[in-house]
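Excluded from the complex is one protein chain; the other protein chains are retained at their positions.
Chain lettering (A, B and C) follows the sequence in which the chains are written, and residue indices restart at 1 in each chain.
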């Protein structure tokens, strides 16, 4: 349901960055250095870069005069922005490396001040505080000032958001192994976190009355359940639907994170009933039929704001908004996709087959039902048939196979969501997002997304992450600190079935 | 012309804080401690404070989990805000002291990490960077997190602005000598600087069509040349006038800094012609008569944003705005008051008299003219007569006296503005403001503000700080770094007359 | 409570038109003609007028080509508007007379077509309908076309509203006895009625967030209970108050009719508690304390829209608006002034005295109480003392007199409101307005307006016209058709006391 920052980064890399294969073809150009995967900028380019950096990144004022330094003229920031925008991708890597390395912290000063601080430990509080403050100031990278200046220029904040998107791509693609790049990214993220603090965001409800420009963007950004045409779009902002976005004063007309909500009687177990049903297009909402709010799509639109909490806050704000509009509304839940389930399953089946444990995932009874339904060639091993079936989605055309596979896929999916982890947190990025927010893994739904895409990604299964409002804070803390996943009996039941069968 | 932060703080102290006299009357209540100037909060109060702090200020997450900590529920922030708002002034001092002292930095961790950093100096870059980053993180006071959470709540940013206003008063009134308070103030100022970065501000032109709420505030905030009635107000947003303000998404309907501009043929030398002339109230602007933009009033409205640059950026933005509206506009200048000139002059005269140098400030010729015009008692020393004259403003009723005093007061004023310094910068706060911005001290104007207020503050003298757009950056840097004041020949001429006469 | 169109016309006449006395002084200038009360326009003026009329008022197209006539260029309308605006008051009368007389209906054509129509009476329906349509068309005055063209120009509608205000003044002041003027007025009124049909009006709620321009106008137009300052104004748009206006697309920023409402627990009997009470200025409205809506002021702002129903519709719209905001609100009532009561009373007393029936209005008991309280000169007849008392308002300072006069003034006032008629309808214009709307004369309130103005106009008495929503249509029809006044028992009781005592 959330477009995962990781997938997003990968996707954009493909679109934007030179693909890995190409990079590998260029090693001889890198001069043996471990840092370069691309052609070196021309000599002239390098010297221009250095000139630019010298001009636009001012030295850090002394601690005493830190409040007495006039900002540089706006033209300096503009020069920096224009120069950077004009660079080729490869040169950007080089430039950002230089910036991070040469315009960061003065390590010598830092270590001197650290020594001084240690010397003051027996002194009075005021002296210690001052020594700490000087040390803290010395730990400010010079480029932080530059970013502050750029943020003041029209379009400057957007520029920095995009620059951070470049940084994330460099880090993800390992295009640079310069450790300073990571610092640069951290500094920029921390600044963006402040500029995009929730108190500075504006909640906008998007309706059919909103500017076309916004609605077109909403339409484009909707990657989870793509919008097909005007009517489709009108539906998503029409009766029994709500669409909210956060916008920001520094990026007017640009929705930063978008949440689509369906207002329903019960918690939905099927996405087509939400995005493909047009009966109510001109209906008046009947307030008595509205008991539940289903978050059926949430998308972040700015790659450069990865890690800056927005989606979580948007959901909370929208809950408040809906509660004030519908005081009796009691049920809040997502209806979320499970990207990656089928790939994971294919991997699992492949591994089992390799290990000769191909039969272990299904009970004998189940295998026989599958084989019967399959009517497969005598020679093919059943695991292979199953893998092929899942790859093609053809099982969905056979009622028998559907019946046979339902219990199998449901418990595998439950395990994938609940049991598969990465550094202790849910491997599935959508699950991780909602669990961080304090939601409960509530119900796994069979035949919930029957679109080709839904079948291909997750065998048509979707999941509700339910928001019990009085539990989200506790759940969130338990998950983030103890990695404990809140789940319903249905989910836990499926998980235990999986464990019993799979001998994992 | 700018309402000086210093005077402002003093003014608000009187209004808001327990006046000094009262504070002094209470030392015995403070139990001998050097820290308290006020009655101690009740025991119960203290324990409640501690409870609250324990509840609302979370411990700093470990470096590893710093991105994995869920924000506390909003109710925690609201509890903090409500508790603080409900405190008596004295208890606020106590509470902020506790907050700053007990929820700041963990000095032990800091010194450990400083030691570790020193140990890594010979290691590779990545290791050093990491050690620096850990040290930097350990230098984050815990209350900084609290403020971030508060900023997300509706009204939270405004709350923090007001809390900082309290801090500034405590610091100014020396109500607390706790050195941690200064750190608290620094941290908060740095956060506010980010939230009120210029890219996040919105320039609004205020007109007669603006909401009444805004216009009433504009009217109230205008301390420089007070607004008297509807017609007066309408005049200031009518033809040949502009009124601009910065507003901020987190404080809707609240102008943060307000700039009044008059559009004139020549650079104005008289304020009454701007604020008292109504001939043009319904006129259409004749673009051919508009060559100059006179900034005749600028006011900051939020005491808590002291030190956060807004006025400077507002002037720059408005210049751009005016240039785009009037492409041929070539002259930009303030017409500024000179608060403090008369007080300074009285002090000077008093001191000269004490030192027996009473005669030195005027030439013999001048003294004789003054005495002649005064027709004073034989017995009274002329310096005393002069002091009395200036105190009462009665000299303005005698043409002779006016003529006699003009050269004297003009050169004294030039010296006051140009030569009197505080830590090397202009003593006069309005001068300091414009010089920081890079303006030139351009023309001192006789009979420029003939209102009783103008006569009482500055003998009716006003000054133009002129903005030569291609020089402001240089001027600003020269002033802030070298304390060099850019001044016109007229000003320098008056200054040198003063020096010649006054034997200073 | 409503600013009566009649009084309004009178007021504006004084301001705008040449006062009657002056007009009377000029008969000899009029050359004996019955038409002129003012100096003749110069010969040149007259010929210019005729030229202008010839140019701007096109001949009526033939019936056949009536849809084939291109509108004149906009410049023609502008010429007409500028010419008219530039005329002196006296010349306007002359010009409008000419326009009405020379550019009206072609009487000859009308009588020919009337003859033809009579000839067709035995023919088929289609023929009769055609003859009627031709006749109807021939009855269109030529100036009606002119007005249509003018309405299309920017500012044209406002121009015509103001032109009609002039017409009404001419008719009221009898400045012209030209019968065509009345026709001109009728035509224009009928056009304005269409342009200001309620479907084309916009209801605006005025708040402290509304543009200052609107609020200043609201403040100026409030003639019933004048607004004194910002706080006063803020009060009237603040909590427990509502202020609504109709605006019109063709006159942007101009409230046409304004209604002030107080939201109260019970039906108010005192105006000071509404306009002078500031306790609630920043309060939050407690919905449980809001049971009644009190219309305490309604003002039409455009003299030229006299007779075009706006106030009636505004009240109805506002009732709907309030019902949707406060579904349980059950009581709707005005709290209205009684302009003219004191003047009427003085007239009555004067007449009684002349007729020697001075004693008849009060019972013996009452006279003796009044005389006792008065402590008057033996010689003065009590009626004269009473008249003087009322003229000065001094009786309000004596508790005794107040007590003695209360029953007397209350029953006289009830009679004035209920019994005094003009052409069968209530003489008091405010009563007439609310009775037309279908309100009930509900309660007469003693000491309801203790301001000097209130005492001088109506001895401090005010009246509630109550809107029983399910009765207004019937009441309105009964009043307009049968002249029947709906009144409460309190009012009828007072009226019958009056009749008993006064031997009318």
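In this text, contacts are C-beta pairs under 8 Å (C-beta built on N, C-alpha and C of every residue); 3 or more make two chains touch, one makes a residue touch a chain.
Everything quoted here is computed from the prediction, not taken from an experiment.
Asker: Among the chains present, which touch the one that was left out?
Answerer: Computed over the complete complex, the missing chain touches A, C.
Asker: Out of C:115, C:231 or C:372, which residue would touch the omitted chain in the full complex?
Answerer: C:115
Asker: Which of these, C:139, C:223, C:456 or C:492, touches the one chain of the complex that we don't see?
Answerer: Considering all chains, including the one not shown, the answer is C:139.
Asker: Looking beyond the chains shown, say which of C:79, C:102, C:162 or C:183 touches the absent one.
Answerer: C:183
Asker: Looking at C:128, C:172 or C:329, which residue reaches the missing chain?
Answerer: C:128
Asker: Sort through C:250, C:314, C:408 or C:462 and give me the one touching the missing partner chain.
Answerer: C:250
Asker: Of C:70, C:86 or C:379, which residue touches the hidden chain?
Answerer: Checking each option in C:70, C:86 or C:379, the one touching the absent chain turns out to be C:70.
Asker: For chain A, which residues touch the unseen chain?
Answerer: 208-213, 215-216, 230, 233-234, 253
Asker: Even though one chain is hidden, which residues of chain C still touch it in the full complex?
Answerer: On the chain C side, contact with the omitted chain comes from 65, 67-74, 105, 107, 110-111, 114-115, 117-118, 121, 125-126, 128-129, 132-133, 135-136, 139, 148, 151-154, 156-157, 179-180, 182-183, 186, 191, 194-195, 197-202, 248-250, 307, 309, 313, 316, 436, 438, 473, 476-477, 480-481.
Throughout what follows, only the chains that are shown with their structure count from here on.
Asker: What kind of graph do the touching chains make: line, ring, star, complete, other?
Answerer: It is a line, because the chains touch in a row without closing up.
Asker: Chain A to chain C: how many Å between their CA centres?
Answerer: 66
Asker: Suppose each chain is reduced to the average of its Cα coordinates; what separation in Å results between chain B and chain C?
Answerer: Each chain reduced to its C-alpha mean, chain B and chain C end up 54 Å apart.
Asker: Mind pulling the chain B residues that touch 2 or more other chains?
Answerer: There are none in chain B.
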